[in-house]
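Read through the structure below, which is laid out as structure tokens, and then see the notes.
Only one protein chain is missing; all other protein chains are in place.
Every chain is named by a letter (A and B) in the order it is written, and numbering of its residues begins at 1.
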Amino acid sequence: MSGLSVILRREIRLALRHSTDSFMVVGFFVIAVVLFPFGVGPESNMLARIGPGVIWVAALLAAMLSMERLFQTDYEDGSLELLVLSPVPMELTVCAKVFVHWLTTGVPLILTAPLLALMMNVPFEAWPVMLASLALGTPVLSLIGAIGAALALGARRGGVLLSLLVLPLLIPVLIFAVGAIDAHLMGGGAKANLLLLGGVLLGALALAPWASAAALRQAVAS
Amino acid sequence: MNILHRFANPTRFQRLSKKIEPWVLVLMLLTMGSGLYFALFSSPVDYQQGHIVRIMYIHVPAAWMALFCYTAMAIAAAISLIWKHGLADIAVKATAPIGAAFTFLALVTGSLWGKPMWGTWWVWDARLTSVLVLFFLYLGYMALRDAFDDPARGAKSSAILVLVGFVNVPIIKFSVDWWNTLHQPASVIRMDGPTIHVDMLMPLLLMAFAFKFYYLWVMLVRIRQELMAQRIRALKHRQAIE
Partner (left out) sequence: MASFTGENLSCIRGERLVLEGINFALEGRGAMILTGPNGAGKSTLLRLMAGLMRPSQGRLLWNDTNVSDDAAEHNCRISYIGHADAVKPAFSVSENVGFWAEMNGSKGHTPEQAMTSLGIAHLADLSARYLSAGQRRRVNLCRMLTSGADLWLLDEPTTALDSETSASLGELIAAHRHKGGMVVISTHTDLGISDAVSLPLEVTR
């Protein structure tokens, strides 16, 4: 476990020294949501109706934009192959990196969401469910995104390619997350959707470190 | 696994495939011909939909092939990663465009069927939506495979992607069904027509087999093609050294 804490500390330190990255992710999130009233008109009821979906799609896209840097710099400066060669298991290293990525991407998105919910006229009563869905869903974005980031390392147009690969896999997250918010607003419980989302999170926790580590070993073997 | 490794030898594969190919072609033409005859002329007409229901004989087998091809890709990808089987890797590469084409065919025929049925060219019912997502998985695979300058890297990376995607297919299907039941009005829309009567079942199965023989035939051609392309690349590498 001490290996995990070493890599965690390193990732947190790196993230703190490159803190503008998080602001850019939040900036994109806000701009993407703000575009919608310009696109579909400012009528409050309609914005409220599409609000949860718009916020979640924007969160998805913002997360995808930030995924590329997860492994890219380490790959380019030679750190990645040394991480593969270190005694610390690669799966653990991936977990640490994904966790810090979530801290610097997912958490800022969760914190910004209430502001956007306000602008999209989403009713207050839906906010707790919305935040719960983001809390459960954003880690999945980082986990599945990590698989894509590892697979696309060194590819041409890696950033766009990564989104193309990962977004179809994230459709269930979108469905369950927005489903929870809509179900709550319509009077039914959000519990079923949130439980399904939790199930997806557990599945991603099991699959992503293993698949990403395999992809990373394959990337440094070339 | 000895059986698999016997077929890893390219020359042996070339010889075997040349022998099988004409038979596969004949079987395909027979099943396709008889299937189309029954589908277009001899099978009953749906009392509600009329002749439009005949699109089903292309649409349903195409959708089956879309999933069949992806499953075949997943199995071949697993073999290529675990046992480093060269031919399995080529099989994944060769299957992808075929699977994508069948998926596209299923989407187009689904849309053509939808227009007379529901009045719109596209409808977000569970099955069409799942097939659409499957189409994106195919496109993602082909994009990743081609995105590397080193073909070996592209092959291994995309093989992992197929396996990750395959694990997700039931989850995606389930989530789309869930989403659809939450959003669909109460009327039940069934895309494979009324309960399958044997008169309808037979042309359906004939077309399904026809598509499978088509797949097999195209695969044999494409694998041979890819083996030759590999040889050419190896020769070019040697040219660079000399």
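Assume contacts are C-beta pairs under 8 Å (C-beta built on N, C-alpha and C of every residue); 3 or more make two chains touch, one makes a residue touch a chain.
Bear in mind that the values here come from a model prediction, so they are computed numbers and not experimental data.
When the whole complex is considered, the residue among A:P89, A:P123 or A:G188 that touches the unshown chain is A:P89. Think of the hidden chain as still there; on subunit A it touches residues 2-3, 6-7, 10, 13-14, 17-18, 76-79, 81-89, 220-222. Residues of subunit B in contact with the chain left out of this view: 150-152, 230, 233-234, 237-238, 241-242.
Basically, only the chains that are shown with their structure count from here on.
For the pair subunit A and subunit B, the distance between mean C-alpha positions equals 31 Å. Subunit A meets subunit B in the complex at residues 147, 151-152, 154-158, 161, 164-165, 167-169, 171-172, 175-176, 179, 182-183, 196, 200, 203, 207, 211, 214-215, 218-219, 222. Those residues of subunit B that touch subunit A in the shared complex are 133, 136-137, 139-140, 143-144, 147-150, 152-154, 156-158, 160-161, 163-165, 167-168, 171-172, 174-176, 178-179, 182.
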